[in-house]
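All protein chains of the complex are present and in place, except for one that has been dropped.
Note that the chains take the letters A and B in the order they are written out, and that residue 1 is the start of every chain.
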Amino acid sequence: MNSLATLTLAQEGFPAAMSHLTLAHYLIVSAIMFVIGLVGFLTRRNLIIMFLCTELMFQAAGLALVAFGRYHMDFSGQTFVIFILTVAAAEAAMALALVVLLFRRKESLSAEEWKEMQG
Amino acid sequence: MLHNLLASPVFAALAQHGDAAAHAPEAHATTAVLGAMRHAPSYFLLIALLPFLTFVLSGLCAAFRVKSKLPAWLTVASLAGSFLLTLKLFLTYFTGTDTAAVHVYGFEWLSFAFQNAGEKAFVSNFAFYIDSLTTLWMLFVTGLATLIALYSSEYMSADLGSGYNRYFAAFNLFVFSMSCLVMADNLLLLFLGWEGVGLCSYLLIGYFYKRPAAVAAAKKAFIMNRIGDLGLLTAIFTVFVVFGTVEYEKLFPMIAAGVDGAGNPISGGWVVKLIPLLLVMGAFGKSAQLFLYTWLPDAMEGPTPVSALIHAATMVTAGVFLIARMYPLFMADPSHTVLSVVAWGGAITALFAATIGMAYYDIKRVMGYSTVSQLGYMFAGLGVLGSAGGVFHVFTHAFFKATLFLCCGAVMHGFAGQLDLRKLSGVMKMKGWLICGLAMVVGCLNLAGFPFTAGFFSKDMILAQAFSTPCTLSGEHASGIAGAPFIGWILLLTAGMTAYYTFRVFFRVFLGPKEFEPGDEVHGHDDHAHDGHAHDGHGHDHGHAPAPAGHEHGKDHHGSHGDFHPHAPGWAMNFVMATCALLSLAAVAVYFIHTPGSHAHGGWVATMVGNSPAHVEAPHGGTFLGMDPHKVMYWVSGVVGGIGIMLAAVFQLFGRKHAATAPADKLFGVIPGLKSLHTAANSKWYVDEIYDFLIVRPLWVLSHIFHLIDQYIVDGIVNLFGAIPRLAGKAIRPLQSGETHGYALGMAGGLAVLLVIVIALSL
Partner (left out) sequence: MIVDGRAVRPHRWKQRNHRSTLSPRRTACLYDSPGRLRSSIDRPLGIHVGQIIHPFIFFGLLVLGGLGVCLALPRRGTTPQVVGALIAGIVGGLLMLFLGVKAGTGNLPNIYFYVFSAVGLGGALRVITHPRPVYAALYFILTVLASAGLFLLLSAEFMAFALVIVYAGAILITYLFVIMLATQAPEEGQEEVLAEYDTAAREPIAATVVGFVLLGALTVMMFRGLGSGEGMKSAMHVTQPDALLADVPRKVENVLRNNGILKEGEAVVAIGRAEGTILIQGADGVERTIPRNEWPENLPITNAELLGFNLLRDHPGTIEIAGVILLMAMLGAVVLSRKQVQLDDEAKATHLTALAKGVVSRDPIMDSPLELVNPVGAGPADKSLQGTGAEGGQA
């Protein structure tokens, strides 16, 4: 009960003194992190780093999810981060296996080596 | 229907016209048309439907690959049934004093009511309007079709199993279409039949579709007929626009009353000139007249029975029938402008075709040109206001020309496709060819107009009328034909030429020394043509001949005709030839049948014509060298015909030692220029080449110009539209590089652009 009460208070008092972090803070950080990941994905040519950049984007999404979950007092946000973790792990397993396979074929990690797989 | 007719304003106008009409020349016709319309039982529809049924059955035979003569016997039986029904129709309705048209109703075919046109409706029923003219036509159509079907059953036996069924299917379809054409109770059904016979003509000319010449001839016939059909179709449209109906029973009273559908007088207007002119265009196309005749000689590529029936006796007379059928409309113009066109067109065609016939060597083509020539005669007869003569000539011509063709076909059949009169001689003296020769003599005498043959009388009627019809150009007579006596002179000259070329064929082929050279269709090759007879037939007829089966046998004989034995016609062909010859002889009798109340001149046929709307009171006034043409023309034409035969005998028969040469050839040395004249005539006066130069070449050039326009301008525009996406595709193709980055960039950029657009829209 207590916690709920304080929450309400915080909301009420916010405009008077903006001494709190807001959802916007987290969302901005999340958006910047996402865009950095995106730029990295678009620019880097190393397959592994490209996958790292996707992981960065996952991180950003997870951060936004948790922040929203907190904002709405709903734990589904955190639950979805678990799924992000799941997907990230699965992706890492599969993608890295693929990377190893591709590296064996061409002795290179460049994504541009696989141009001929046009589709 | 009668109630409607009586209630119609047309009839009211007609009733007012009645008193005046009583004294008018067309009084008889008016009575004939307006006499109470009689109705015949529906089973008379079988006249047309029996051949249609057999057409279906023959088609089924083809589907089941019947290899017997079943379709032939079915055809003969059904056509005989049609003939008997026609005969019954004639005996029931047209032997008494009441000669009004008989109506046989089938079913409603087309009926359109126009919303904004008041009571104006387009009605076209499948029904027959049968008057004496129709009956006359149907009698010889069905009769000859029966005989020729019988002849074909033997003639076509080489194609048993392959084309036999197809042949008889087309044959039956032809008879059905011709019946529709002749008996139709409206112009649209006539047009259906008209196109139907054109189609069958195409199918049968192109029967030997593996021969390029036959296919070309079929296409030629089809296309040239289309030119004429355009005229006919336009005429039908105009008739409907002017009269508001295409049904004869409503049309003829209006024409007789001289009013159109709205009750306005038509006489002197454009209607009576334009519609007949368009009809003439159709008729000239179908009947191979002036400018449109070249398809008919080529049509001889088809099997000979087809030439006999379709391209000599029946289909080509459809044009004559059309004009005879619509004769009241032609007569509605008091100045006879279009009839003058008909007369001159016919006369010129007659002369022109005769000149070619004199020089041609292919006997079947000679007969083809003679058909063109005789059709010209018929048109000239109609044109000079002698409808009875014209129709009589159709009637007699049907029999004797069929006879001639059948005889030519027998020769062709027997001599492996040999048609060159320079390579055949003395056929009549060979074993088994007597009947054929005698039939040929009868046919030739008829065609030549030898005295007291049917052809003599029918030709005489036309000639006499041509001379007795006054000439409008002289200004003395208002209702004559422009330049009528000249038409008579042309026809008289043609008559002499006809006699010459007819007997030229007979003397060269049937008389003289026995000599022959077989044609190139000795035995059945895969692409063998109509008259190449089958091996088994050959072996059967000539048991002594070594007859190993197969192609080798054919090759043995090919080119060395020492072993070749002419293939004399069998019983069916002989029977039919004899029957046709007898019929063409007997046709003379109708000239002397005079029933009470019939016309003095022309006998039964003239009576039949006179009882129909085609009736015309033949004008008098013209003279033949100051004498009454009707009295002297017998002698004149007889003498002319005799001279022609004599000349033929002198130049082609007497003193001829070989098949290839004739005494006439010596004339080339005597008369300067004759040789080149002969060559020109033999080359058909280069008409095909002239057409090629005047029409085909310019059209070809034009089509190439259009092709270029199409290729570079039209296609250019189209390609321009095609080039835009192609260039766009070329521009963005690098995006499809296969590089993950490119795709990812596109995706992210697209998302960014989309978001920006959404934000911009929601501002």
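What we mean here is this: a contact is a pair of C-beta atoms (placed from the backbone, for glycine too) under 8 Å apart; a residue touches a chain by one contact, two chains touch by 3 or more.
Only a predicted model underlies this, so the values are computations on that prediction, with no experimental measurement involved.
Asker: Would you write out the residues of chain A that touch the absent chain, in ascending order?
Answerer: Interface with the chain not displayed, on the chain A side: 1-29, 31-40, 42-46, 48-49, 51-53, 55-56, 59, 62-63, 66-67, 69-76, 78-79, 81-83, 85-94, 96-101, 103, 107-112.
Asker: Where does chain B touch the missing chain, residue by residue?
Answerer: Against the missing chain, chain B presents residues 741, 745, 748-749, 751-753, 755-756, 759.
What we mean here is this: only the chains that are shown with their structure count from here on.
Asker: Please give the residue numbers of chain B that touch chain A in the complex, ascending.
Answerer: 736-741, 744-745, 748
Asker: Can you list the chain A residues touching chain B in their complex?
Answerer: Residues 38, 41-43, 45, 50, 111-112, 114-119.
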